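All protein chains but one are shown in place.
Chain naming follows the written order as A and B, and within any one chain the residues start at number 1.
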Amino acid sequence: MRNLLRASRFTLGSVTCAALLTAIPALGQAPASNRPDLTGIWQALNTANWDLQTHAAEPGPDPAIGAMGAVPPGPGVVEGGEIPYLPAAAATRNQNFKNRWSADPEIKCYMPGVPRATYMPYPFQIVQGSDTILISYEFADAVRLVNMKNAGSAPADSWMGWSAGHWDGNTLVVDVTSQNDQTWFDRAGDFHSDALHVVERYTPLDANILMYEATIEDPKVFSRPWKISMPLYRHVEKNAQLMEFKCIPFSEDVLYGNSGKEAAR
Amino acid sequence: MTKIAFAIICIGAAAAPVWAHHSFAAEFDANKPIKLHGVVTKMEWINPHSWIHIDVKGDDGKVVNWAIECGSPNTMFRRGLNKDSLPVGTEINVDGYLAKDGENKANGRDVTLSDGRKLFLGSSNPDADK
Partner (left out) sequence: MTYRWFSITLAGAAILGALPAFAQTEKAWTAPRTPDGHPDLQGIWTNKTITPLERPKDLGTKAFFTPEEAKAYTQTTLERNNKDNRGGGVRDVLNAYNAFWWDSGTKVLRNMRTSIITDPPDGRIPPLTPHRQAQLQEQAEAVKVRCQRPGCAITNGGQPGPADKAEDLDLMTRCISFGTVVPMLPSAYNNDYQIVQAPGVVAIDTEMVHEVRRIPTDGSPHLPSNVREWIGDPRGHWDGDTLVVDSTNFTGQTRVRGADENLHLIERFTRVGPDTLLYQFTVDDPTAFTKPWSGEIPMGKTDGLLYEYACHEGNIGMKDIIAAAQADEKKAAGQPAGK
């Protein structure tokens, strides 16, 4: 009987404690020390870089390497399935698709912009500092500095845009503006104008998976905002690291060839 | 003035590092200086060099568009300027060197406004040496 009473007191105490602990978050935003640390090496595991929309397999640009160079099939990452192009823009997209093996800026080792940098088939590293989150992408040594304090406005357009971040509970929200109009979303010719506005959300599902969502808005090209989403997986192998992928030397023949004037920009 | 101080001045004159755009000698012709007067039609705020495009009216009355190569826009941004700092329609004078490839291009060795002031001179530098 005494043991039972003692046990009841303990249970009562812990119930009270638990009630108090769960009540604390309701008092305000989770303190900084409770925020997730996204530091680590991450990579998408899909074919979004080939084509954001669902696509079947098809031949690649070089028959000499056969199946190695083929376009793989893949489910799309666009919510609702289709990218809502305005009619004139849809025609441009089709033209891009026809010219994709020469017109894709990826061929020239140009920085890929946001969100393409996230789902290129190479790892990237998030370094979560105090006022700044640095994201280093293996491809073309591209980098982004996400300003978590006071980004102000961009003085001019850039390839990787101007990133202002804040926390929404456990989600890192990044608002990306001032990207130039030179990048594509994928190898299928999906494109945008310089009015592009991207809002990203990085939400941990567990210690090793982030759920990545990006809302894309560009009134010059699309009839409404649209959204992509995909998991990002942490590289958990020992001594994981990004390696140097300075691709400029691989692009110089294409860009400059034998006469700089003939090369397309 | 002490001997050492004097030596310092002389050596300073001889040994100071000269930062030079060596690639410019491959791009522009030192034997072809050129002076242009024109009206800004477009600015490209890009690296490694920004470009100012100007319409130049020739003696024959024909208007020809020239591209003038200038410095890194990042230096400008740090001095408080941005993409709106050189409006289309501004008259500028360019004193530079002609491009070797025969195109209507020159480097903006010395760029001044109509009143003789050097372009962008006078803007503050918040990134001043500490």
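As a working rule, contacts are C-beta pairs under 8 Å (C-beta built on N, C-alpha and C of every residue); 3 or more make two chains touch, one makes a residue touch a chain.
It should be emphasised that the depicted structure is a prediction, and the values quoted were computed from it without experimental measurement.
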Original post:
Among the options A:72, A:129 or A:219, which residue touches the chain absent from this view?
Top reply: A:129
Original post:
So which of A:48, A:89, A:120 or A:142 would be touching the chain we can't see?
Top reply: A:142
Original post:
Which residues does chain A use to touch the chain missing from this display?
Top reply: 33, 37, 39, 108-111, 125, 127-134, 136, 140-143, 145, 147, 155, 158-160, 182, 238-239, 241-244, 246, 248-249, 251-252, 255-256, 258-261, 263
Subject >> Absent-chain interface as seen on chain B, which is shown >> reply: 1-2, 4-5, 7-30, 33, 44, 46-49, 51, 69-79, 97, 99-103, 105, 107-111, 118-121, 123, 125-130
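The definition used in the following text is that only the chains that are shown with their structure count from here on.
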**OP:** Could you put a whole-Å number on the gap between the CA centroids of chain A and chain B?
**Re:** 38
Original post:
Which chain B residues qualify as touching chain A in the complex?
Top reply: 45, 73, 76-77, 81-83, 101
Original post:
Taking the complex as given, what residues does chain A use to touch chain B?
Top reply: 155-157, 261
